[in-house]
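For this depiction, one protein chain was excluded, whereas all remaining protein chains were kept in their positions.
This part shows subunit A:
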Amino acid sequence: MAGDHLTNDEFFTQLANLFELNQKKGHGSIHLTQKRLAYGNVQPPTDAQTLEDPLWDTYHPEEPVPVLIRATNNKSTKRAGTDRENVDKVKISTVVQPDQIDAFYARYAEACKAGMSGLKKRDRKKGKKDKKKKKGTSAEAKV
C-alpha cells in the first residue's frame, strides 16, 4: 500500500470521480480521512510509559511531518428487489507535504463543496431557518 499514494493533482481528479459516482448512484457514502504520516517515527508506548505518563504522546517533531489523506467509497453488492448494483470499493490516498497544506486544503474545500451536492442549500432553508431560530430560542428560554 505504501507505494500507492497518488500525487495531489491525481488525488483531486479521482476524488471528483468518486463524488460523481456517488451522485450517479443516488445514495451511498464517501469517507475522507486525514492523519499524520509518521510511520516509523513513533513507537507505541510501553506499559511502563503509560503508567508513568498517560499523555505519553507528546511527540512534537522538530521538522513538520506530512499529512496522509485517504478517500474511499463503500462497496455495494447487487441485491434482488432493490436498485443496488455491484460497486467496487475505491481507495485513494495522497500525502500532503507540510508546506503545501494551505494550497491543498483550499482545493480540497472546493472539491468537497462541489461533490457534496446532496446537502441542503442555504437559500432554500432561509425561510425555515428563521422559524427554527425562534423555536430554538423559545426552547432555551423554557429551560
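Assume a residue touches a chain if its C-beta (ideal position, glycine included) is under 8 Å from a C-beta of that chain, and two chains touch if they have at least 3 such contacts; residues count from 1.
Rule of thumb we're sticking to: contacts and distances are computed from a predicted model.
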Protein name as given in UniProt for the chain not displayed, "Trm112p domain-containing protein", "Phospholysine phosphohistidine inorganic pyrophosphate phosphatase", "SRP9 domain-containing protein" or "DNA-directed RNA polymerases I, II, and III subunit RPABC1": "SRP9 domain-containing protein"
If you put the missing chain back, which residues of subunit A would it touch? 19, 22, 26-36, 38, 41-42, 45, 50-51, 54-55, 57-61, 63-67, 96, 98, 101-102, 104-106, 108-109, 112-113, 115-122, 125, 132, 136, 139
